[in-house]
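A short write-up of the structure that comes next.
A single protein chain has been omitted from the complex, and every remaining protein chain is retained in its original position.
So, chain A:
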């Protein structure tokens, strides 16, 4: 008898994640009476990010100086290939443009990956979860809803760690998570918001960022070395260094590289130190220490090597939103006095799943 009753729950209404590809699932979900096309989750994403290619590319609201970064790299490398390489191939070896080319491609790919991937954005708490956090039971046993305390202490491997409450995302931030005000998202293992790449650097794109700055240091040093060699060879064979400098447009990469190589090398060195000591830039400058929360220094969980092995996004940008007349019309048993209607709509739309696996989530029916 009991089983018969529960068969009335429509499996379609139950938000179990299915591995079907988004387009097909979207067509299934699009009800006949729904004239509008099914919207993708990125269209209602509450943070300040921008999306391109139908949700495949995610960037911060302000692209910062990413065009400048790209421009400098392209111009410097272009000038190097056009003016210095022919001379060096003739006088030295033809491996030079090959090495330069490989480094250049590495730098470009990792830069684009750093800028266009999700840095580790945590999906915001759903209204139900937010209400659950805010629910506090007082002495008489009556439940009331008050803003939760700003911090919560947890014991992580016998070390006391304070978890802060994020008023925007309505959740207690997991350890090492920080809220980026520029992107308006909580980012896991938040390192910093990098204007040069126009995106936050966090858990999921740190390895792209690290590879980018290391390969950029190699590229800059390589170009610097090659251009210096070129000019030195020209100066020897010709009328002196000054003439060589004036004559060749290859001097421009030299200038750019000279000024940037020190800061880039410095940054690479700094981040290598951070990786080795399992810190983020944010933690390096803040007072709370997370060293040792995963056991002693010899524990493998402490090694930042993990960050190079982690590759998935928790926000499903391309998943489809559940249709308006979603079968799960949440009954009004749970009161949400602290949430304004507008943010409720946004938070409802922010039900995310693993990338490429669409999963409609029970939501109040006012999402559209």
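Convention: contacts are C-beta pairs under 8 Å (C-beta built on N, C-alpha and C of every residue); 3 or more make two chains touch, one makes a residue touch a chain; residues count from 1.
Keep in mind that, in the parts below, contacts and distances are computed from a predicted model.
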item	value
Chain not present in the shown complex, as UniProt names it (candidates "SEC31 homolog B, COPII coat complex component", "Golgin subfamily A member 7", "S-formylglutathione hydrolase" or "Neutral amino acid transporter 9")	"Golgin subfamily A member 7"
Residue touching the undisplayed chain, where the options are A:113, A:168, A:228 or A:281	A:113
Option touching the unshown chain, where A:59, A:122, A:200 or A:274 are the choices	A:122
Contact footprint on chain A, counting only the chain that is left out	1-3, 5-6, 8-11, 13-19, 105-106, 109-110, 113, 122-123, 125-126, 128-129, 132, 154-157, 161, 171, 174-176, 207-208, 211, 215, 293-295, 300-301, 305-306, 308-312, 314, 327-331, 333-334, 351-354, 357, 359, 361-362
